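Let me begin by presenting the structure, written as C-alpha cells, before commenting on it.
A single protein chain has been removed from this complex, and every other one stays in its place.
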Amino acid sequence: MSESLKSGIEQFKDNIFGLKDSLTKSYLRAGKPTSDMSRAALMVNNFFLHIQGAKTHINTLRPAYTLGMGLIAFYLFIITCVSGALVMIFYNPSIEHAYSTVKDINYVVFAGRLMRNVHKWSGEGMIVFVLLHMARVLYTNSYKRGREFNWLIGIVLLVLTFVLNLTGYMLPWDQLSYWALVIVSNIIQSPKELTDILGLTKFVDIGGIQKEFFLAGTVPGAATLNRVYFLHIMLLPIIITTFIGVHFWRIRKDGGLTVPDNFNSSCNVDCGNLVVLPKKTGGIFTTNKTYGLMTMSKGVTPAVDRDVENTVLSWPNLAIAEAAVFVLCLAAVIVYSIFVDAPLKEAANALIPENPAKAPWYFLGLQEMVSYSAFMGSIVIPMLSVLGLALIPYLDRDQSDVGIWFSGSAGKKVAIKTLIVGSVCLIGMLAFVVNFGWFRNWWPSIAQIWIILINPANLWLLFVCAWSIWIIKSTGSTRMGAIALFTMFLVSYLILTYVGTELRGPNWEFFWSKAQWPIH
Amino acid sequence: MSSTGEKTEIGRRDFLGVSAIVAGAIAMLSVVAGALRLTKSNVYYEQSQKFKIGRPENFPAGTKVKLDEKKVFIFSENSGLYAISSICTHLGCIVSQTDSGFLCPCHGSRYDGIGNVVGGPAPRALPWLEISLHEDGNLVVDASKEVKSGTMFLI
Amino acid sequence: MIVNKKPSLQCISYILIMVFSLLIFSIAAAEEGALKAPQDDGKNAVSVDVKKDVQDAGNNEAQLTLGKKLFGERCVVCHGASGNGKGPAGVIKVMEKSGRVLEIHPRDLTSGTFKFRTVSTGCLPLDEDLLRTITDGILKSFMPDAKVLKLDERKALVAYVKTFSPRFTAEEPCKQIAAKMPKWVGSKDSIVKGEALYKKMKCPDCHGNDGSGNGPKSNDIVDDWGNKILPFNFRTGNLKRGSTPDNVYLTFTTGLDGSGMPSYEDSLKDEERWNLVSFTLKLMNKAEYLK
Partner (left out) sequence: MQSRFYASLLLISALILLAFVSYAGLRELNPEWKTYQKEYKRLFFNNAVTPDMKKKAAEYTVGIRQIYIKDLNRVDRCDNCHVGVENPLMAKEKVPYRQHSGTYLKDHPVTKFGCTICHLGQGNATNKKEAHAEGHDTYWDYPILPLKHIQSSCTQCHNMDFLSKHGADVIIEGEKLFNEKGCKGCHKLSGNGGVLGKALDGVGSQPIHYFPMRYVEGERTQPSWLKQHFEDPRKVVPESVMKVKLTPEEADKLTTYILSIRTYDPPKIYRRINEEPIVAKDGHALYNMYCVACHEDGKLSAFDENLKGTIPAIENPAFLMNADDRFIEMVVKEGRKGTPMTSWQLSSAGLTDEEIKKIVSYVALQRGHESSKPVSVNLKTGDKDAGKEIFNVRCALCHGEKGQGGLGLNLANQIIKKADDQYLFKTIRDGRATTPMPPFGSTGLGLTDQQIVNVISYIKAF
C-alpha cells in the first residue's frame, strides 16, 4: 500500500519533470520532425498544415512559376483580418461617432494610424494580388484537369474581395463613405433604367426594392451604416473565409498545383537552392510505405502518378517558403503603411458632394463605364465580364500544355498582339468619346434605351468578344482565345482604371494631369 | 539516418535557417507587442474629476448633501467641510445613506458616519476627497485626490 | 483548324483593324483642325455689302427726308433735334460691375468727330463706318442697333447724319485702313512684348496696371466737349466697337477721336501695335485668341 503510494508520488514527480516531452509529443503526435517519416507526419497531423500534402512538387516551389501570388493574396487577407480586428476595438459604428472614432484611431491610439493604414492597404493589396494570381493561373494554363470548378470559386473570391473593400471604405462616415453609399445605392437601383423603359417599374420595381433593402431607407443613414458594418465585419468575412477554405481544399483535391507534363526531373543548380533534394533512396514514398492516405481521395491525386524524384518533403521545404513569404508580405505592407496614409476625408455632408466624387482607384474603371450608362456600366457589363471570365475553363477544354507559361511561344504572341491591339483600340475609343462625347451630346433628346443599348462600354465588350473569337478562328485553338479574352480583360481594367484615376477631374471632365484641375 | 558527414554538409544551411527563423520570430513578436500596446486606450472619454460644488455659504454647518451625479457626499460641520466618496470600496456600487452611516446595496458593506467599515466585505473605508477653494470663491472637489480621513476643509 | 487554311480572312481582319485605328486617328486629327480660329462672320458680312451699296447712295432729297423722319423718331431722344447730343433723355448713367458709374453723353453730331472709324485720326469717318455704327449699335452705351430698319432706311440716316456737320462737305474722305492680323498675334512672346509696350506708352496712366481702367489719371479725363469720361476697363472683356483683334488694332491705329484715346499710327510700328493687341486680348481674357 505504502509502496504503491510512493510509486504514485514518484510517477507524479516524473510526470511533472516530463511535462515538456509529453506536451510536445501530444502536440506533434509523431514526435519532433527529425526524420522524413516524422516530417511527413507533422504535415499530415497538423490541422493547419494538413490541407497541404506531405510532399510537394518542386515545380510548386519555383518562384518563377507561381510568383507566390495566391499565397500573398491569402496572407494579405490574414493581415487584413488581424489589423481589422485591432482597428475594430476602437471603431464605433454609429453615424454620430464613426467619424470621430476613426479620427481617434489616427490621433490617439498607439500605432492606430499605422494599423488603419495596414488594414486599408492590405485590403487593397488583396485586389491586386487576387487579380495577379488569376492572371498567373490563366497564363500558366492551370485551370484545367479538374481545376475548372476551383477557377469558379476563385472568381467568387475576386468578387468578394471587391465587395469587402467597398463596404470597408463606407464605414468611416466621411465624405467618401457617404457619397459612395449614395452612388452604390443608386447603382443597385439602376435596373430601374431598364424596367422604366419596359414599363415594368409600376409592377415590380427591382431596382427600388434593392436600393431600399440596402439603405434601409431612401438616403444613407444610421441603419445603413449598421448594415454595411454587419456586411463588412461579419457576413462577408464568414463567406470569404469559407470560400478560401474550399478554394484550398479544392487545390489539394484537384491534384495540387499544375506541373508541366514533361517537367525536367534532373534538377539543375537553382533547384538545389530552392529545396533540399531527397536522396535517391530513403524517401518515405520510395520504400515500403503505402499510399493509403492518398487513396482516400478519388481522381487525380498528387504523387501517385508522378515521379517521386520530383517531389520533396513539405516540411521544411514548403513551410519555410511559406513563412518567408508571409514575413516578406507583412514587412512590405508595414513599410508601405508607414509612408502612405489611408485617406480620410471631411465628415459626411449630405448636402455637398465631393467634386469629383471618386471611388477608390479599383472602382474607377467601373466609374468610367458608369459615366456612359449606370445600368450597363455598373451592372450588366461587370456581370457579363465576370460571367465571361468564369466560363473560360468550360469554353476552353483543350487539356494539353498545362503548367507552361502562355502554353508556349504561340500564346505569348497572342498575348502581346492582344495587348497592343487592345491598348490602341481602347485608347482610341476613349479619345473619341472624350473629344466628341456620345449620343446624349449629339441628340440631347434621345431615348435612354439607345444609350443603354449602344454606348462605348457595350461596343468595347462586343469588340473584346469579337477579337477573342477571331483569335480562336485564326489560331484554331480555344486556349489562344482564352489568353486573348483574359488579356483584353486585363488591358481594359488597367486602362480604364488609369483613365478614371489620373485623367478624370471635377465633373468627370478630361484632364491630362491633376495639376490642371480647376480649384474648387 | 544522420551521419557526421551529412551534418557538416548542412551545417551552414542550418545556421542560416535557424537565424532566419529566430529573426522571423523576433520580428513577429515585435509586431504582436505593438499590436497589444495598441489595444490599450490612451485617452478616456470621462468628465473631469474636478468639479465645483458652490460657494461655502451654501453649506452651513449641519448640511448633509448627496451629489448624485458626482458620486460624493458633502458634509458641513462647525469644524469644517468634508467630502466622502459614495463609491463602495468593495466592488464600486453606490452606497446609500442610513441613520447610522452608509450601506451598500450590492453586497451589504456597512460604513459608519465618517466612512469607516463596520461590516460586510468592504476592504477599506470610504475615501475622503480633497476640497479646495477656487479663485472665484467656489469650492472645488477633486475626486481623484484622496485625503486622510478626518481632514476638514476650514472656511 | 489550321492557321493558313483561310489566309484571306486573316488578311481582311488585319485590314479592318488598321482601318479602324486609322479612322480614329484621322477623326482626332480632324478635330484639331476644327479647333482653329473661330469665324468672325458678323463684321465681315456687313462691310461687304456696305462697300457695294454706299457708293450708289445719292444725296437726293427723298433720302434726306426719309432720314430726317427716322432721325426724329429714333435718334432725337438722345442726340437732340439739332444733332448736338443734348436730347431730352440727357446723360445716361451706367453702373459697371465694378461699381464705377459711367456717364454716357450722346455724340454731338455737329462736330463731325467720331470715335469708330477705319481711317486715320482727324479724318472724317467713311459712310460705311457710320452705317456700321447705326446698324450694329454701340455695345454698353445704349446706342441701339437698327437692324429692324431696311438698308435703304439706314443709308438715309447716314446721309441725314452727315448734314449736321459742315466738315462732310468741306473735307475729302481719307484712305481706309485695313486690319490684317498676323498669325503670331496672341502668342506668349507677343504678349510679353505687348506688355512692355503697354508700360512704355504710358497706358497704365489711364487704364491701370491690370487694365481695369483705374489708372492715376483715370479720374481727370474729359472729352473734347469737356464731359468727364472714364478709361476703358479691359476686365469687362467687351470693347464698345466689338472685341475682335481687328477692332482692337483699329482702335490703336485710328485712335478714338474726341476722347482721350490717341492714335498710335505714327508712334508705333504696325508690328508693335499688333503686339499691343495681343496683350490687350490677354487683359480682356479672350482665351479664344490666345495661344
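Per-chain numbering from 1; labels A, B and C assigned in written order.
As a convention for this text, a contact is a pair of C-beta atoms (placed from the backbone, for glycine too) under 8 Å apart; a residue touches a chain by one contact, two chains touch by 3 or more.
This one's a predicted model, so the numbers in the text were calculated from it and none came from an experiment.
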item: Missing chain: touched chains present in the view; value: A, B, C
item: Hidden partner chain, touching residue among A:Ile95, A:Ala321, A:Ile392 or A:Ile472; value: A:Ala321
item: Option from B:Gly24, B:Pro56 or B:Gly80 whose C-beta touches the chain left out; value: B:Gly24
item: Selected residue (touches chain absent from view) among A:Leu28, A:Ala111, A:Val159 or A:Leu503; value: A:Ala111
item: Contact with the hidden chain (one of B:Leu16, B:Leu36, B:Ala61 or B:Leu91); value: B:Leu16
item: Touching residues (missing chain, whole complex) on chain B; value: 10, 13-14, 16-17, 19-21, 23-24, 26-28, 30-31, 34, 42-48, 50, 135-136
item: Missing-partner contacts on chain C, residue numbers; value: 73-74, 76-78, 87-99, 101, 140, 142, 144
item: Residues from chain A at the interface with the omitted partner, ascending; value: 61, 63, 100, 103-104, 107-108, 110-111, 114, 174, 273-276, 316-317, 320-321, 323-325, 327-328, 330-331, 334-335, 338, 343-347, 349, 351-352, 354, 518-520
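Please note the rule applied: only the chains that are shown with their structure count from here on.
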item: Chain closest to the assembly centre - both centres taken as Cα means; value: A
item: Where chain A and chain B are represented by their mean Cα positions, the distance between them in whole Å; value: 48
item: Chain A and chain C, separation of their C-alpha mean positions in angstrom; value: 65
item: Shared-contact residues (touching 2 or more other chains) in chain A; value: none
item: Chain A residues within the chain B interface of the complex; value: 34-36, 82, 86, 89-90, 104, 108-112, 115, 276, 282, 316, 320, 323-324, 327, 330-331, 334
item: Interfacial residue positions of chain B with respect to chain A in the complex; value: 1-2, 10, 13, 17, 20-21, 24, 27-28, 31, 34-35, 37-43
